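All protein chains but one are shown at their positions in the complex.
Then we have chain A:
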Amino acid sequence: MTPSVVTVRWRRPDGTWRRVNVSVAPVLLALSPLLLLAVLGALVVHRAVRADIDVSEAARGLRGLVRALPGAEFAFEQGSTAVLVSVI
């Protein structure tokens, strides 16, 4: 299961909560040219420094990491400030 929505909630100074749901797919689509550049850059660096890392293993590991993200949650509260980020 890959993350589909990231929910960010924060408390405003007047005590009311605001919530923003960010769909992951459109954001990934918008950032895809940059992501492609980043992947190509990583491959070039890998070749240049002759790093002893198995690229396919690394890609599999990263995919596992992304697929395990749903359910992760981070909440921070201090005084009147409160932020909650959760991945669904």
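Everything that follows uses one rule, which is that contacts are C-beta pairs under 8 Å (C-beta built on N, C-alpha and C of every residue); 3 or more make two chains touch, one makes a residue touch a chain; residues count from 1.
Throughout what follows, contacts and distances are computed from a predicted model.
**Student:** Which name from "Multisubunit sodium/proton antiporter, MrpD subunit", "NADH dehydrogenase subunit H", "YvlB/LiaX N-terminal domain-containing protein" or "Branched-chain amino acid ABC transporter permease" does UniProt give the chain that's left off?
**Tutor:** The record names the chain that does not appear here as "YvlB/LiaX N-terminal domain-containing protein".
**Student:** Using the touch definition from the top, which of A:5, A:22, A:40 or A:68 touches the missing chain?
**Tutor:** Residue touching the chain left out of view: A:68.
**Student:** For the chain that got dropped from the picture, name the residues of chain A it touches.
**Tutor:** Counting over the whole complex, chain A touches the hidden chain at residues 51-54, 57-58, 61-62, 64-65, 67-80.
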